[in-house]
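Dumping the structure here so I can ask a few things about it.
The block that comes next holds chain A.
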Amino acid sequence: MLVVENLHKSFVTAQGHLAVLRGIDLTLEAGVSLALMGESGSGKSTLLHLLAGLERADSGRILVEGVALADRREADLARWRREGIGLVFQQYNLISSLDVAANLAFQARLAGRYDPAWVTHLAERLGLQALLTRYPEQLSGGQQQRVAIGRALASRPPLLLADEPTGSLDEASSEAVLALLLQLVGELGCSLLMVTHSERLAARLDRRLVLHHGRVAAVSE
Partner candidate 1 sequence: MSASRLILVMLACLLAACEQAPAPSNGFAGLGQDAADFAQVERGRPLVFPLDEGAHDGYRIEWWYVTANLTDAQGREWGVQWTLFRSALRPGPEQVGWQSPNLWMGHAGLTSPFGHQHAERLARGGIGQAGVVAEPFSAWIDDWSLRAESGTQPLLRMQAHGEAFSYDLRLHSEGPRVLHGDQGYSEKSGKGQASYYYSLPFLRVEGQVEVDGQRYPVHGQAWLDREWSSQPLAADQQGWDWFSLHLADGAKLMLFQVRQADGAHYRAGTWISATGQAQALRGEQISLQPLAHTRQAGGQQVPTRWRVQVAEHGVDVEVDAIEPNAWMGTAFPYWEGPVRLHGQPGGRGYLEMTGY
Partner candidate 2 sequence: MRLCLLALLSHWRRHPLQGASILTGLWLATALWTGVQALNSQARADYARASAVLATPAQAQVLPRQGQYLAQADYVTLRRAGWAVTPLLEGRLRLPGEAGGTLQVIGIEPLSLPAGSQVAGQPGEGVDLLAFIGKPGQAWIAPDTRQRLGLPLGETMPLSEGLQLPPLVEQAQLAPGVVVVDIAQAQALLQVPEQMSRLLLAGTAEPTLPAELADRLRVQPAEGADDLQRLTDSFHLNLTALGLLAFIVGLFIVHAAIGLALEQRRALLRTLRACGVGLATLLAALTLELGLFAVLSGVLGVASGYLIASLLLADVSASLRGLYGAEVAGQLSLPAIWWLAGVAISLLGALLAGLSSLVRAARLPLLALAQPQAWRQAQSRWLRGQALLALGLLVLAAICWGLGDSLVSAFVLMASLLLAAALLLPALLDGALALLARRCRGPLSEWFIADSRQQLPALSLALMALLLALAASVGVGSMTQGFRLTFSGWLDQRLAADLYVSAPNTTQTQLVMDALAAQPGVEALLPNWTLDTRLQGWPVQLQGIVDDPHYREGWPLLEQQADAWAQLAAGQGVMLSEQLARRLNLRLGERLTLPAPSGEQALPVVALYADYGNPKGQALVAADWLRRAWPEATLGSLAVHLAPSRGEAVQAWLEAAYADAGVRVIDQAGLKAWSNQVFERTFAATAALNSLTLGVAGIALFISLLTLGHSRLGQLAPLWALGLGRRQLAGLSLGQTLLLAGLTVLLAMPLGVLLAYCLVAVVNVQAFGWRLPLYIFPGQLLNLAALGLCSSLLAASGPLWQLARRQPADLLRTFAHER
């Protein structure tokens, strides 16, 4: 469902021109989970941002169901983010003015795919039933990340992009959150692309891709 061809991306920094991605090729089939690995600065997050339509590539193509993402206008990119993907960040990024219930339902409602039964089910599965009327600040980090995962999956996206979703959590909560995430992805049958440092975590996904200096260093099943 997702094909990446020869993707290049560079940034202008104070030190000069910095090439972050130098020709990435990648294919992700429907229902497959992929761990995106590599040391800091290898370009993992940038690749994720490009896939999410948060940034545009300098060259190369991202094809979604055969259509190039780079050709789309900003409004179409926004729509891609809204309807095509679910996003989970390390920093949760919940909407502070909305309570947990509203946060959970937010993207699904934006995408026009709000299914109360599914959201209730998600809340149950994520253990959030008792927290629905709370506000993000009133939650622990693990709770917040569970809300973020619920929000991303509530719209039943074909693709879930996660950027170190457990990076801010301690090991125990991290394990629990991740288990939930994988279970739900499995239930939903969506593809998953997850940036992670964790070898142990990567081992639980279908495939892995290791980046080094903006290039694909290794691919493994």
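Methods note: a residue touches a chain if its C-beta (ideal position, glycine included) is under 8 Å from a C-beta of that chain, and two chains touch if they have at least 3 such contacts; residues count from 1.
For anyone wondering why these and not others, all candidates are chains of the complex that A comes from, given by their letters.
A quick note: this is a predicted structure, and the numbers were derived from the prediction, not measured.
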{"item": "Given options 1 or 2, the chain of this complex that touches chain A", "value": "2"}
{"item": "Footprint of candidate 2 on chain A - complex, ascending", "value": "11, 49, 52, 54-55, 74-75, 78-83, 87, 89-91, 93-98, 102, 105-107, 109-111, 135, 137-138, 151, 163"}
